[in-house]
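Shown here is a partial selection of chains from the complex, left in place.
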Amino acid sequence: MEYILEMKDISKTFPGVKALDHVQLQVRPGEVHALMGENGAGKSTLMKILMGIYTRDAGGEILFDGKPYMVSNPKEAMDMGVAMIHQELNPILDMTVYENIFVGRELRKNGLVDKKAEIEQAQKLIEECGLHVSPKETLRNLTVAQCQLIEIIKAISVNAKVIIMDEPTAAITDREVELLFGHIRRLKEKGVAIIYISHRMAEIFSICDRVSVYRDGQYIGTGTTTELDEGQLIKMMVGREITDVYPKLEADIGEVVFEAKNIVRADNKVKGVSLSVRRGEILGIGGLVGAGRSELVEGIFGMHALSQGEIFVHGKRVKISSPEDIIKQGVALITEDRKVTGLNLSGTVNDNIAMVAIKKLLTHGLYNKGKARRASEEYIEKLNIKTPSADQIVGNLSGGNQQKIVIAKWLLNDPDIIILDEPTRGIDVGAKRDIYLLLGNLVRQGKAVIMISSEIPELMGICDRIMVMCEGNYSGEVSREEFSQERIMTLASAIKV
Amino acid sequence: MKEKSRAKSLISEYFIFVIFIALVVVLTCLKPSFIQPANLVNILKQASINGILAFGMMFVIIAGGFDMSVGSTVAFTGILAAMLGQGQYPIFVPLIVAMLGGLAVGVVNGVGVAVGNLPPFIMTLGTMTAVRGLALLISDGKPIIGISESYKAVAASSIFGIPMLAVFLVITILLCSFVLSKTVYGRRVYACGGNLLAAQVSGINTTKIRISTFAIAGLLAGLSGFLMTSRVTIAQPTAAESYEMDAITACVVGGVSMTGGVGKPWGVVIGCLLITVIANGLDIMGVSSHWQKIVKGAIIVLAVLIDVKGKSKKR
Amino acid sequence: ALTGCSSGTETTEESTGGDASAESGDGAYKIALIQQHQTNAFQIGVTEGAQAKADELGVELNILSADQDAAKQISQIEQCVSEGYDAILFEPVDPDGLRDAAKAAADAGVIMINIVSACTDWESAGISAVSCGDNVKAGENEMQHVADLLGGKGNIAILTGPSSTTDTTARLEGYRNILANYPDMTEVIAPADCAWDTAKAQSTVESWLSAYDLDAIVCQNDGMAVGAGNAAGANSGIVITGLDGTPDGYEAIKDGRITGTVAQDGGLMASSGVEAAVTLLDGGTLENNLIIADSVWIDSSNVADYE
């Protein structure tokens, strides 16, 4: 039999949105099959139908192993041999690592949970993934990246015939990605089919065999990665050619507008790091998972207590005890975890856009919904956000579009200094490019940007300077002329004595 | 097609309203005197105190909290008001003192929750018990009698046939709706309840916002206490037992989400009318107290069930 | 009755033996009073009556409140026994539910006295004396006056306290005893449980009045009668009566919102109870171990005497 999985003529309608319109997908045993498409193309929706989380509209059919496949919940899907890593992370924060790995398929001995065996197996799996956490650690104490790795471990340790990975690498760095690929290759050898969703072009070409492309809920086509090149693939996805993936707009670099000196966090996750950024400059911060980059900017932003450190905005020393203080100085922080610190998921697009810059949406001191809507619509347009309207509940948007809402809500406040922590996480190529251009235009207007990213090509593409951190310390800096992947990686993995 | 789906989504948003109308129609058929003006005035009066409490509660719940103490606060402030409302001071003195008393309880709750990081349930359960004790203590466990005629007149009088109590309710509704939907403060209340951390990171002083929502609930409980004493002409330390439940029910029935961030003032108005109409309807039909309990419980659950199902059909 | 009496005396002997040692410790008798609750004027009357008598007789009195919870009251009795009290006065939350606990305490040598209401078959429950009102009689008293005022004919409605509490059921029994004699007096609506609460009574009666023609509203306490009176308005022509005789009721009688009330003197019941306890502790005997405080009808003609 040629296909392990065949989805034919699948449609799905949400109120106001036709998320999938008669699409198809064929997956062969032992292949890595990429799903690609812009944000909101319907990739996650298609996979959730496969998992039994959504019910598809009437019509269409799904064949698994040649037999009709009918599931109404994830348990049935898993029993059939389909597992999934979800795009929106689903950790149970108050449980330990080993409990999370085995949730829903607990190991048993004499009918009871076999805690010891679970811990042992978890330990093994964790080590194989190159993760350094104790299986007994609570997930609440881990970083987003570590949680993402736990999700990966959880899915690949299931005995499945098809594993769906919905943007598994959005929060992790190259080193972990390589380890993940190792696992994928081993699974392939065992004949397991992988459905791989990612917006990172390089990954698609290095690990996937075939690609299916979707656009606006429509099926565009399928091809093998050996026959397609990046340009063709992008064209299939966005419907037009994109030549420069990392456009760099030239801007005049002026005086230092923001400076943080010797930042030490009270919890010692950042151990004395300084940084400064100039008007018109894009400063990148690179490093491996756990380097403490997020911790640094969150400390600067007043989200955590600092035990030492001085912050200067436009040369003036400012005292920061809460985000409120630093926002008043014209600084913005697009945080790493949109679900936890970015969005009000139960609120509408309007509500979220108005969260920071509400003062800009007033008439006679009162909140003007019309103004808020116009502002939302402006950014929906500017950032190409796919939503039926500005009144949509943000929780219903696709992952990438949610990320764009976070960016929009901060940009509306018109900040002078913009700090972005993994801003392109889960964003499609076209939209990434839009964001780079947007950042470029901002620095042209005399603003300053600090961007944390785990994608080194991205940093090298648009930054003027890259600072690298390692284990909570500053480990070096590279200027645009000296950019090289090796240089940055060396600094990132510098062993401190 | 698009028109139709829009009409559908409108109906599903205002579904509880449809349920409410249906209930009114049923009650009218069963007992025509239900719809008589005299009884409608009764309903307005009966809805007032719970309505005012529910609006305070709405702020707290939308901001992600929960307040068990409002019933006790009504009793406590009612006693304060009765003590000062014996005619020795102008009528606004008991009003102000009652509202300040309520405010104080609310601020204590808010500080406990927002600064002390206590779960709202436990914090307000604590004040619920303690404030009830306080009410008993200052009244020595006995009802306070002897309030002045002008104080009694506050609740007993009407303007153009509309009872004063209802006027207070309407003012509260208008003010609260305005604050929630039109002011920066109101939007921030939603933001706090929707995602506290995100609100904080967005530069909102969430501590202040959360304290203030409890303060509003307390303030309105104080107002209710003042009105309660005027309505029943005495102040009982045991009054308003479990009124917080009715207030919370009105909110939830009206579509305010217990997890915070979601809820519309008009929904709470309907929720509160629904509860009052059920009690009033059962009373005038002469249903025995035992059956009333069963029926009331069932109707509330059914109303919310139909509402939830009506909304989710949309998907 | 004979066996009941003798068991009563036995208990007394035992307890005098028991407290001799306790007494040597601190002189004064230690007496506990466990009230049903302490949240209305009647109950506070009980508290004050007991305290005044205890002060007068120089005994140590500790007052607890069961918050209308039978299980809690049982626990409190057990606690008082283990705390070495000489006598326990209690106002049973339930006439049947407290019997075993009382018996156990009496068996442990504590003098047990019922006040306000009596346990069922109290003598065999080891209770030495009862100082109470008679709720059935009080109910009869109230309803009889209503019947007289209505001329034995009319539509009536009843507001009760929480169903199943002894006050509620006994008073209701009294009402029904009288109603049995007046076939033309009809209960047009089922009794409503307003849980002693004025506001609840007020709302209920407001609703009723828009749908029913009522000649009388008979309430089981004054608080609810005040609520009914508020709903009907002063001098409404509807006979509204209460029970208890508390200041809120008197005030409403004076301004015509309610017609009358049946007063029971809780303070007297309590002080007689304390007195009885001390007599028994002193080794004396009681002339009568069932002391009943009568109820009186109060209306606008005699309310001034009772304030």
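A, B and C label the chains in the order they appear, each numbered from 1.
The rule we apply is simple: contacts are C-beta pairs under 8 Å (C-beta built on N, C-alpha and C of every residue); 3 or more make two chains touch, one makes a residue touch a chain.
Bear in mind that the values here come from a model prediction, so they are computed numbers and not experimental data.
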Stoichiometry of the whole complex per this structure file is A x1, B x2, C x1
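Keep this in mind: only the chains that are shown with their structure count from here on.
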Intersection of contact sets, chain B vs chain C, gives none
A count of C-beta pairs in contact puts on top the pair B-C
So the chain most remote from chain C by C-alpha centre is A
By C-alpha centres, the chain nearest the middle of everything shown is B
Expressed in whole Å, how far the mean CA point of chain B lies from that of chain C is 35
Taking each chain's centre as the mean of its CA atoms, chain A sits from chain B at a distance in Å of 43
Whole-Å distance, C-alpha centre of chain A to that of chain C, is 71
Where chain C touches two or more other chains simultaneously, the residues are none
Contacts from chain A onto chain B in the complex sit at residues 14-16, 301, 303, 322-324, 327-328, 333, 335, 340-347, 351, 354-356, 358-359, 362, 366-367, 369, 409
The chain B residues in contact with chain A across the complex are 5, 9, 181-184, 186-188, 190-191, 194-195, 197-205, 257, 259-262, 314-315
Chain C partner, complex, touching residues on chain B are 31, 33-34, 36, 38-39, 42, 45-46, 49, 136, 140-143, 145-146, 228, 231-234, 236-241, 279-280, 283-290
